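As you look at this complex, bear in mind that one protein chain is not there, while each of the others sits in place.
We call the chains A, B and C, going by the order they appear; numbering starts again at 1 in every chain.
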């Protein structure tokens, strides 16, 4: 299972090198795999204003959407900790929202600071019954096909 | 002046096509020009959760940072309105923060829905004396050189 | 169980009347119960900028902190939907972060549009193993005692 995500995992680890983290010095890397098989990277972008930073997961997702990809098979995150950790609730919320477009149970692969896979889980396991486009009656069908090439 | 930004402007207009805007249907496009001459695009990424969306300007900046570029000569924004408008305060804050790394007065080019340049201004004009890394004593010198190729 | 939260539930329902929701017209109300037995209300505060809104849960928490209360026994949320729904991931993250201060398993009471309790759960059930002060090595002991009277 993990084998099929080896490129994605390598991308998440690589993405960490560009982290903009002047506030805490703690870099995080992430990468998303689209349903078409493309990979987009992201790193955390901190801000001296506590409410304006971007997590690595979110950065990777926004990078993908900036290229026309909305549907994700999996996301890998390279955390700075020794032990297992997981994407924050805000990132889970965004992963959930987008996963509703095509009812995909986006896989979530958590890596520790050594690059080991410490957990392989999914958005439905981490944020079951999340609030999304369905509850708010927003039609997201137009985003069912990724527009990136 | 604008002529030298023609590619950037075209990129901002083009970026709008990927906007993820299921909440209001109002798409925005943006593009940043790095000090090395590279261009990164972004579009708005709305969320059914009112606090979790990303503006197009921010999306373009995060896209650039995900590629290792932190220093921006200019940003162009393709707004959906007929008349002049400007980046929101949160985007100005981020542009300001990053502009402090190399003391660049990042140029801001505002386009209307027809693709006309309605205003050409700069971050120092729109958010003078903004709070940034200097005030919070964060060392951002390590980001003075863009790492993207 | 619910009986002991009857005042909290009434407060969450009442809070909805002040919702600032010009974007979607969908109001949400919330209320937190501190470990000292005080109640603070909140409503959603939308923004025309998609990233700058505040959820009702967050508004109630910020209201409490503005009064010196950081430790919460329970939070009740009055949702606008007919069926069950839950706080968004970003709100769960903040509830989790604060719950780490005193290792409290903050109770979460979800109400539908009719004021019925549709789910009674807790932060540990909804966001197990969330990333918080412990992982980021931030000392939050100084907030163990609520300072409000």
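Keep this in mind: a contact is a pair of C-beta atoms (placed from the backbone, for glycine too) under 8 Å apart; a residue touches a chain by one contact, two chains touch by 3 or more.
Note that this is a predicted model, so its numbers are computed, not measured.
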Missing-chain contact among C:34, C:63 or C:85 belongs to C:63
Across A:88, A:101, A:123 or A:140, the one contacting the chain not displayed is A:88
Only one of B:33, B:48, B:61 or B:92 touches the unshown chain, namely B:92
Omitted-chain footprint on chain B covers residues 24, 26, 81, 84-94, 96, 127, 129-131, 135-136
Touch rule applied to chain C and the missing chain gives residues 15, 17-18, 20, 22-23, 40-43, 45, 47-49, 52, 54, 58-63, 65-68, 70, 90, 93-94, 97, 131-133, 135-136, 138-140, 143, 147
Interface residues of chain A toward the undisplayed chain are 23-24, 44-47, 49-55, 58, 88, 90
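Going forward, only the chains that are shown with their structure count from here on.
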Nearest to the mean of all protein Cα atoms is the Cα centre of chain A
Distance between the CA centroids of chain A and chain B (whole Å) is 22
So, in whole Å, the Cα centroid of chain B is separated from that of chain C by 33
Residues of chain B that touch at least two other chains are 23, 45, 47, 49, 52, 54, 58, 90
